[in-house]
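As you look at this complex, bear in mind that one protein chain is not there, while each of the others sits in place.
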Amino acid sequence: MSKKVNLTINGFPVEIETGKTILEAADSQGITIPTLCYHKDLCVAGNCRVCIVEVTGQKRLSAACATPCEEGMEILTNSLKVRNSRKHIIELLLTEHNADCTKCYRNGNCELQTLASEYKIMTQDFIELVPLKKYSIDAYSPSIMKDDSKCIRCQRCVRTCAELQGVNALTVAHKGDEMKITTFLEKHMRDVVCTNCGQCINHCPTGALVEKNYIEEVWEAIANPKKHVVVQTAPAVRVGLGEELGLPPGTRVTGKMVAALKRLGFDSVLDTDFTADLTIMEEGTELLTRLKKALVDKDETVDLPMATSCSPGWIKYIEHMYPEYLGNLSTCKSPQQMFGALAKTYYAKARNIEPDNIVSVSIMPCTAKKFEAWRPEMHDSGYRDVDYVLTTRELAILIKQAGLDFEKIEPVKYDRLMGDSTGAGVIFGATGGVMEAALRTVYEIVTGREVPFDNLDITPVRGMEGVREASIKIENPVEDWAFLDGVELKCAVAHGLVNAKTVMESVKSGKADYHFIEFMACPGGCLGGGGQPIPTNPEIRKKRAEAIYAEDSSLTIRKSHENPEVLKLYKDFLKEPLGEVSHHLLHTKYTKRQRY
Amino acid sequence: MQGVVERESFLSEHSMVEIAREIEIPAADVYGTATFYSFLETKPTGKFIIRVCKTITCAMKGKTQVLFAIQDMLKIKMGDTTPDKRFTLLETNCLGWCHKAPAMLVNDDVYTELTPEKVRDILTKYMDKNGNFHN
Partner (left out) sequence: MANSHQLKRVDFIFRNENDWEKILSNTIKKKPEELVNELMSSELKGRGGAGFPTGLKWKFTAEAKSEKKYVICNADEGEPGTFKDREILSRVPYKVLTAMAVCGYVTGANEGFIYLRGEYKFLQPELKKAIDEFEYYCNEIEFDFKISVFMGSGAYICGEETALMESMEGKRGEPRNKPPFPSESGYLGKPTVINNVETLVHTFTIFKYGAKKFYDLGVQYSRGTKLFSVSGDTPKPGIYELELGMSLQDFVYEFGDGDTKSVQVGGASGFLVPRKKFKDAAIGFKGKLRGISLPTGGSMMLFNSSRSMFNVLDNYLEFFREESCGQCTPCRVGCQQLLLGIKAVKRGDKPAAYLDKLIRLTETMQYTAKCGLGQSVANSFSSIVENFREEMIY
């Protein structure tokens, strides 16, 4: 039993564990104290001062987020002094903020706007500071736009980039009135170690950091009668989209989403899950090939552990931070890019459409996917494999613009040819999902039996622990894989780049003896991606994860190698995993980048 | 960082990256920290950095005239560096010589009770062709 302290909030007694802050104590009583710099994912900064409260007997007000409760405290969260001061602070923030709300991408989902509206800041007596500063917008990155004129210096992005991601592309520079959030030497985001993960966007309370949107481009493509617009939807989008459209976190909206996409005018609505399954086929085979080389051929040059390559934020991270380990990355493209390459080859051929006339759009929970699609090496179809990447948030904007009542839409199924999905494909959306899907397939290929877990649920790789380890012992393999008999396949899963760093450091030091590691750039995996609905926090991500696993359980086929369309694809087009066509279309190489 | 500034008078991109590598911190944080401190310059400066105190007592006691004298003599404006990269002229906050105002620093050396005449003499010394008068 932890110790408790007693205090009062607005006159009512509260008992709470020692060490809890005033903010947490108030929250336990159903009293919301407004915050801006505070975020549940991050360490406490205490710098915006919006959450100030009055502690009776003290002249100064205390920041509720940063002040621990003490025995006997009498706290007032809404005294006149608190209200007036808080109002002042909001007014001050507004003078520093380009409050051109109607023209802001975050209009309607901005914490500062909400606060200003709650406190009814109707007039602006103080002097506008924005016109006095030379602000410019950094829109050079294909993923992220940074507009300093909307920044309120809460430093949530800086803490996100450092604490959650261990990237530190963003920093605080200068002091006093010139203090600002910027990068090394104030370079463009494109030119620094930024991984494009977009977590800074998810944690930004205002419109200072937003995704680069391609909404108009997509509308134009849809409107062009010459173009055949195909759209793919990533696994995590179906458990996030609902939030942007008024549904509670964790609502599964797969069928509604497909229906909405059709009504928006996409010519074919297909599923990234399909190429997720394909990824498993390729990547699983690649893993087994590497293991064979290492164990049977005793080839010392084989790079193990093998690391997954689905997460473009992770890819950019390892390119910057651990370029010496690029050989350990699976050469598989991400499901998005596999889909893109196939859309303008296999699909085009099957449907008898000129690839030139296909516009390939993807809906992703991710901002790094925009950069990935933009990479010069992603043109293996002879065209740009994926033309436009929209985030979950952008899709919601399309749906709203089209005036679709999402609640009333009747669910429908994906279109054929690259629209089939298995449970294994779906769980790509959650941390550990790629690993679980891979194990379901690899184990069965090797042993001829299903993975020895109840209901195929490989629970050790599930959950929200930053780094998780699991191992599976291979016994009685089929003849082809006899050399794996008795081998303990050691796996690790890491999500959030700061955890990826931990794992990479242990690989680097030689402490880790894993064979296979799944890395996801974002906390919780793709379901917590930088393109997912705002806000994000541990509870929301947990709900989305539950939805992902519920989706998996609801499907009849739950193993990638049983996906009928994938089998057909191999039969008709690719012939075999790691075959020549695969090699050309589905695999890629990586670029060494600077760490500093 | 202070060491680098002492040797090279400012932190170049190269030296900031080196510092980051050396102590294993992000380059962005090196930059963020450097720009916090007024004595850590991240832009090229002259060999001698003149920092004239602009805080109240110095302002009252003729700082402006001293500044004019310096600007006139070196033919540069506030914040600029002479073309020969010898001097950079900056203003700074209280140097702690209010009883002997106005005051200025030339690198680490303090000069107080300045007048236009006095400041001209001082800078002449630093203008020594060999550049080895004060280092």
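Per-chain numbering from 1; labels A and B assigned in written order.
Keep in mind that, in the parts below, contacts are C-beta pairs under 8 Å (C-beta built on N, C-alpha and C of every residue); 3 or more make two chains touch, one makes a residue touch a chain.
These figures come from a predicted structure and were not determined experimentally.
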Quiz item: Among the options A:98, A:155 or A:422, which residue touches the chain absent from this view?
Solution: A:155
Quiz prompt | Chain not shown: contacting residue from A:9, A:23, A:48 or A:470 | solution = A:48
Exercise. Check the options A:9, A:172 or A:417 and report the residue that touches the missing chain.
Key: A:172
Practice problem: Spell out the interface residues on chain B facing the chain that's missing from view. | Solution: 1-2, 23, 29, 32-33, 36-40, 54-57, 59-60, 92-101, 105, 108-110
Quiz prompt | Absent-chain interface as seen on chain A, which is shown | solution = 44-50, 52, 59-61, 63, 66-68, 81, 84-85, 88-89, 92-93, 95-96, 125-127, 129, 132, 152-153, 155, 172, 174-179
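FYI, only the chains that are shown with their structure count from here on.
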Self-check item: Distance from the mean Cα position of chain B to that of chain A, given in whole angstrom
Solution: 47
Practice problem: State the interface residues of chain B toward chain A in the complex, per the touch definition above. | Solution: 13, 16-17, 20-21, 26-32, 35-36, 42
Quiz item: Which of the residues in chain A come into contact with chain B in the complex?
Solution: 162, 167-175, 182-186, 192-193, 595-596
